[in-house]
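Shown next, in structure tokens, is the structure this report addresses.
Missing here: one protein chain of the complex. Every other protein chain is in place.
The block that comes next holds chain A.
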């Protein structure tokens, strides 16, 4: 990827700021999402809550399904490739979607290496639990970052943990004398130059969205107030009792995340949110956030 192509890819993410990216599994859901004001859709065969329930190996979705969704909407279309599965990524690039999510929600294909995203023309978004993961993904060529959270749980606790962790580490870096940066870079496994850049900016150099467990308008606004640039909602919309309504409410809450009166208005009479799962007592084998490094 040329430097210029990478810049265009980070800039598309900038145009998504303040927006909601929604998981959809068919054309009808994609249209509901677009109609509600989603800034992009993530096309996949099963939402994370179902992947979690059904178990087995979760792979890239059938490109035929992704193609049908792409034809049905005018907003950007994203799709997931397995961690390290650069051929799934090649196929998605050939399909000419707008963004690839190298995602821990799918079963990793490589337990050592993530995809070398710098070799692709298409942009990638990657999940991160902390600053180290975020910066390593950027170093590999990711043009956008999101928290991992814990997908398919409807429980925002892990996304909050990941965002707070990133913020804490950036804060440490920001106040750190320069002679300590090399050691910070070594401990956190990140390139020195990128550590310096994060220190200078006081934030990640690319757009950073929230993802993993966001189920209500209040969850979305919480993540925005914690400093995220936008929100991914996976199972939270189409596993709720009234998807179109939830979709609209979460879009509004993201835009007006700092206005409690508006948040009150949009949170009213929404019906049932998706059922939630306790994360604290979840066996580590069932946690998706531990995939990738």
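Note that in this section contacts are C-beta pairs under 8 Å (C-beta built on N, C-alpha and C of every residue); 3 or more make two chains touch, one makes a residue touch a chain; residues count from 1.
Methods note: contacts and distances are computed from a predicted model.
The listed options are "NADH-quinone oxidoreductase subunit NuoE", "Pyridoxal 5'-phosphate synthase subunit PdxT", "Heme exporter protein C" or "PTS sugar transporter subunit IIA", and the UniProt record of the chain not shown names that protein "Pyridoxal 5'-phosphate synthase subunit PdxT". Although one chain is not drawn, the whole complex shows that of A:255, A:274 or A:289 it is A:255 that touches it.
Only one residue from A:8, A:57, A:87 or A:113 touches the chain missing from this view: A:8. Only one residue from A:47, A:83 or A:97 touches the chain missing from this view: A:97. Residue in contact with the omitted chain (choice from A:40, A:142, A:237 or A:263): A:40. Residue-level contact of chain A with the missing chain is found at 4, 7-12, 14-20, 34-40, 74-77, 93, 96-99, 121-123, 167-168, 170-171, 174, 197, 201-203, 205, 227-229, 248, 251-252, 255-256, 259, 262.
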